[in-house]
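One structure, as structure tokens, below. Some questions next.
A protein chain is absent from this complex, but the other protein chains hold their places.
When the chains are written out, they are named A, B and C in that same order, and each has its own residue count from 1.
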């Protein structure tokens, strides 16, 4: 059953004020286009969960979409800090809930796996555990030792960018996998954005590559360059110049608003954004081909 | 660093009397050749852990290698029961420790992940829980409900058959993945057997396909047709006739011993076994090619 | 057209499936029932297998739960841990098929042992995936020949929970799934009543209620509105015999 629709429609239908959103991707496959569409549609009071808020959540925070962030590392990756999120938190205007990467990903894994809670080995330091009441301890019935546990995370909506998907939502992902699969299975609803929509035959030629199965997917959107200024393995490179530039833009709130006006509110959708980026930028981000060696599944 | 050696050497070095062995594979990639080599080398008092003992463990039990089995489903898959294992258990000559598939695989996952224990949702029935003292209950600190838990399983040796590996032990697996990865990470030592030894370039052309990384591998053995009478996806089909035949062979202990004499003790190694199988059998098990669509990783 | 007991059970099980159901499929008869449903009224049925296969489209009759034909052309393949967690435990499975050596009055199943657990009279295969399928699939169906020894009042060992001693006990255990919805046999169909007790609700054409009672190990309740099932159609039999199991491995 085809679930193909525009990203505009998908956000309208599945993202509501107050929802907990997980826009997945660890530096890779970050669904910037979806973040921008949420900003354009004026969603409010969102809880933004993501191991690394990155620029995408900072832009959503700057646009006033968020009530709270759930995170484990808040930085402009490879550049420095996220000035606006940091300032909002320091000013007491943005709630937060904090984990280590492992804690964050473990919560998602528990949510995805349907586990009641997930145990972790002790890390000796208790400061974060004391700061976040969702960290608890139980006694290991085999050793009598204390074990740290966390409850499942169950976002209302996960947004998962992928390299290629069929219209039903079966999706191939390669390169850094981050927490894509766990976020999708943990969430109540799943929006898939894809660089390419391909025939079912392509997907089914390599079922081990299908990280997201159609049966958990609600909407499939064809969104080339969805991840810019981040990257999609094999499709385009990270626009590092923009990551550096963002550090300067966010030094001023006015400048940040001007950027949002021009690049988010000022365009209708990602297609217009890509057109506005222009051929020179796109050319700069191209990468030469490096293909995987095929495998033989056999025609059984 | 190359870890290439013969399967004979690998078993000599890493499998000792009394060890807990996990010869992995859920109907797929079952390392029959390794089981036969263990029989030839006369190992005793082994604890044989495997979700599905299948014919491989029945042969090892029949040859007197085993003190105990740890399992979750004991049958001749698609055919019927494992007559010898069943008789040994009914006669009180073979110890066992039993789980559901999920319990078994969860124990491996906990072992692989370094978790202190692993929780599972309740299943309402308590009979197996009461029969196996390793099942325990803890209280979910978030809901106050009882949760079932199991401790990690940490085999001494995992034997993992794969389609292709490099000499260092980085291995590509496709088709049914079963518990290959979990068994490998859970074990103290890992023996990889491979249908093909390929260049590092082939492996590194598709790193997402590498389920087993070299850093946990102790030995790499080139063993074509390692899984016969089971199958290796894309390489050969299951020899169903043998599965049916085994049901008849094991109706008699004498017949079973004769089979072991001829097909295990009577051959030096898997190469001789394959030669003995003969070209007609091999031809019958061939499958037409069905290749995966390649993916582009990009030459970053 | 005449048909075997196996064909009768398979056809009746197939009819219980709904389009878009996600089904945890076993090998053999359940596999045939699912493939039959997919070729008739449920073209969007999703078949998943405990080996880790999702959306299988087997080109031949699978001879084991891990047959390579399940993989080639499937939508997705994942590890066993993933299939039992992300799919089953998480609540993504609508239907599970179960079988066993004994099924009791409340739909509890024994696939583990006849006699004492530690000194078994007959050692059976064990749970496999069944313990969790019975607990967590939204609906479960049981297919089994109708014989008295298979339907004792109480199972020797409860491998998979039906309604335990009744619906209240299952509910108190806090499991996700709805429990067994129907037991399809060669004589008819039993379904749980409001207490969780299996009641005869359908008989197959030509079967007498007495015959069912004789083959059941407890005083079997019969539904007031007992129905007679529709016999397998020619088309259903043709698909089974010509397309799905031409060598008749599971149809006899």
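By definition in this document, a contact is a pair of C-beta atoms (placed from the backbone, for glycine too) under 8 Å apart; a residue touches a chain by one contact, two chains touch by 3 or more.
Keep in mind it's a predicted model, so treat the numbers as computed, not measured.
Q: Wait, the hidden chain, what does it touch out of the ones we have here?
A: A, B
Q: Tell me which of A:20, A:59 or A:109 is the one touching the absent chain.
A: A:109
Q: Specify the residue from the set B:24, B:94, B:113 or B:223 that touches the hidden chain.
A: Touching the chain that is not displayed is residue B:113.
Q: Tell me which residue among A:177, A:197 or A:271 touches the hidden chain in the full complex.
A: Of these options, the touching residue for the absent chain is A:177.
Q: For chain A, which residues reach the chain that was dropped from this view?
A: 26-28, 51-52, 71-75, 77-78, 81, 86, 89-90, 92, 98-103, 105-106, 108-109, 120-128, 131, 145, 174-182, 231, 233, 237-238, 240, 287, 290
Q: Of the residues in chain B, which ones touch the absent chain?
A: Counting only chain B, the missing chain is touched by 1, 112-115, 170, 181, 185, 203-204, 207-208, 210-211, 213-216, 297-300.
Methods note: only the chains that are shown with their structure count from here on.
Q: Taking all protein C-alpha atoms shown, work out their mean, then name the chain whose own C-alpha mean is nearest to it.
A: That would be B.
Q: Where the centre means the average of the CA atoms, what chain is farthest from chain A?
A: If we average the C-alpha coordinates per chain, C ends up farthest from chain A.
Q: How many angstrom between the C-alpha centroids of chain C and chain B?
A: 28
Q: So, what's the distance in Å between the C-alpha centres of chain C and chain A?
A: About 40 Å, centre to centre.
Q: Send over the residues of chain B in touch with two or more other chains.
A: Correct list: 120-121, 145, 174-175, 177, 233, 237, 287, 290.
Q: By the touch rule stated above, which residues of chain C touch at least two different other chains?
A: In chain C, 53, 67-68, 71-72, 77, 88-89, 136 touch at least two other chains.
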